[in-house]
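The complex appears here without one of its protein chains, the remainder shown in place.
Note that the chains are named A, B and C in the order they appear, and that numbering of residues resets to 1 at the start of each chain.
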């Protein structure tokens, strides 16, 4: 039971982590990217359509990612070139993506609402040598599909790029002090575009995982606002990769728990489904209290802007 | 040409449930009766009345809707347009008005059947149910399923869960895997697009899912035990037909149960051999008993709290029944 | 990321009234063009589609009234978002606040027995209080713990939905096949005017609220303070504006207005609290508010645009069999293009964005 819970928590958190890594890069570059869901849904759709057409998972994932990157490019274009506010452009892109995928689902795949097919290949579960033989841990860590491992590997990679590389330094400076970056001769717009496109890449992986890895089908709006949850995790952790992943994992664990509780408690499903959200708010409050202690006593008055 | 307007419920097309099924019926009717149809998808219950009224003003030959929440709006509009014909699919037994026909689908009978099959087929003695939202219509499926299983084998454990969404296959899969982890090896999915995730989970774990509404056996041949088909398409088709051949009779309430082929456990090549022949044979006798009235399958809406309609020995009341009304 | 960023790209369309009208018109023209191409790609005649959309939303009382019905909830949520964003508070919890307001109105609407003259006001007050209560938590956490209200609101939206779902499914459910509370008493109902549309007295309330807030924003001390606070809270605080207090006040007003939107739905359109009644009015409200550049009169215009598109959508579906998603796509192409600053790029000097001086780099919490 516990191993199963942990196994499932890892799986549930996977799309959140992918999306959060994407959103985190734009956050670090000073952009509030609310369109994660939009990128994801497009990728989910493209991935399944391409997998159906070609039978190749590799091409499908690549295609899904490419389409998500196109959406990201659209957002970047409108935000940076046409100077639309990122928030409204993000909202618009998201709903555009929902509508577009629904239209295309009918237009291309001839289905209304849901598409699935038996010809679409599956990602096989991967048994990790050695680890799989460790008693409990083995059952938790081994046996996931490829993209799950990719997601968790992305976290150190993102952290490494942000904190160790030239590019990461520039991204962070652009986010913290755009004028400093500008004066240092950094092409701020280019950095912003890059993070936005990368955001598309990660959300593309999230979407492809949703439609090809998690399940093997596409449904309208199937991201079910996972992008917003990822966004909350990013803000919660102030854009730091490891804490962000941790918050996503916390949410995933709470969800896994709420899925398993009905049989044990007989409580109303609505109340059980509250758990992940309530847990997140409580965690937020605990962290907030810890930060606020001391500061309020002597500190200067603070009212941070986002 | 016959012009038909179909108003979907707020969940709209793509629900893999009555909205999609009705469209299937419309498609057939279009061919058979030289009709043409349009689909209007309101986004919210509050938009039903305006959609129906504006359709009435456009002078369609018949306006067909679904969903309990459309009863009042349709009655309002029907009063204002006494010459307009209306049809409402899958609602209650009460006549709705002089120019409205309505239908009742006895999906509880079908659910009873698949529950019975599931209990006879399970190897673990545990079966599950994954509903979409925690709403009465879905409970109606559960109650039928529950009693079917208990009738087949009172020792069967029946897990009940609701994913809270009709549009998230990943959540459906998660809920199903949780049930499977508790030993359930057959799970009945009544959750719109979320059902797809239930079937996906069955495929992955080599257990069984039971589809709903349309015949979903094809979605994972070998892992969908059967589907509890609910022929809403026939109901819509028949409504158009009645207008076409002049048999439309306002105020009529038609039943679509086992007797009328309104519901059934779907059997086709995709699930051939999954159900033991002996069980299949029993299904036929069971059906006959239901048709003859020897067995009365309880309709969730008729239950009162704590009511034990049938079966011996007395069985526990499922929570959703206990909470009813 | 920063509130300043809200102003980095100034002059959203629909905001002022006379001068900025040129730009939206250009943008609408572009959007119409792009949308037309899309329709063409789907194999339909764009001119026909547009004429049906316009006809179906504006021509004739029934159609027009439906448009008003569709815009009613957006007046509230749009206004709620607009006043909070303008004050630098990212209240994206209008959805949850609206649900809680609706729930409160729904309960008062059926559980209390009063004459109309008292019942409606009481239900409205309850709705206001419900929305307000739901905005209070993010506001207080913001002021006390400096927690980002955006995260809290993101979490509170599903919590509101699930809690109200619990109440309407398990605690106070009306008998019958739908998860809803019992119907409200006739004494609590906001009158409707037509068979064709559920537009009701709530629409007038929304309109009046928008006008009231146009005056509040443009002509009162509070409105002035909120604006300054939105652009630079430290400066505002230094200048003697009680920013924490005002932040809570604005959030409460914002939540209350969203809650009143819930009352409009329950008392006017649904006549009972229905579980899951909102198809996302809260999020539409964000788009409306931003399109309006947070100006209450702009909110009316933007809500009207949204209402017209959604109202026309049903007719379009009836006449052509096109999917509702087509209208959704068109709608957000228009939003996207309206939000863009095309005209400057094309008509004005092609200078790059000025060095962002007025918008210092997004401050981040350390």
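The rule we apply is simple: contacts are C-beta pairs under 8 Å (C-beta built on N, C-alpha and C of every residue); 3 or more make two chains touch, one makes a residue touch a chain.
The working rule: contacts and distances are computed from a predicted model.
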Which of "ABC transporter domain-containing protein", "Methyltransferase", "NADH-quinone oxidoreductase subunit N" or "Simple sugar transport system ATP-binding protein" matches, in UniProt, the chain that is not displayed: "Simple sugar transport system ATP-binding protein"
Missing chain: touched chains present in the view: A, C
Per the touch definition above, residue among C:30, C:102, C:231 or C:267 touching the missing chain: C:231
Among A:144, A:170 or A:192, the residue in touch with the chain that has been omitted: A:170
Residue, one of C:43, C:115 or C:240, that touches the chain absent here: C:240
Subunit C residues touching the omitted chain (full complex): 4, 7, 218-225, 227-228, 231-232, 234-242, 351-352, 355, 357-360, 366
Subunit A residues that touch the omitted chain in the full complex: 161, 164-167, 169-170, 172-173, 176-177, 179-187, 294, 296-301
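Assume only the chains that are shown with their structure count from here on.
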Mean-CA-position distance for subunit B and subunit A (Å): 35
Between subunit A and subunit C, centroid-to-centroid distance (C-alpha), Å: 27
Residue numbers of subunit A (touch at least two other chains): 102, 268, 270, 273
Contacts with 2+ other chains: residues of subunit C: 162, 165, 169-170, 323
Interface residues, subunit C side, partner subunit A - complex: 1-6, 8-9, 12, 42, 88, 90, 141, 144-148, 150-152, 154-156, 158-159, 162-163, 165-166, 169-170, 233-234, 237, 243-244, 247, 283, 286-287, 290-291, 323, 325-326, 328-329, 331-333, 335-336, 339-342, 344-345, 353, 355-357, 360-365
Subunit C partner contacts - residues on subunit A that touch it in the complex: 27, 30-32, 78, 81-89, 91-93, 95-96, 98-100, 102-103, 106-107, 175-180, 182, 225, 228-229, 231-232, 235-236, 238-239, 268, 270-271, 273-274, 277-278, 280-281, 284-285, 288-289, 291-292, 301-306
Residues on subunit B engaged by subunit A in the complex (per definition of touch): 12-16, 20, 23, 134, 159-162, 164-165, 167-175, 177-179, 181-182, 193-194, 196-197, 200, 203-204, 218-221, 319
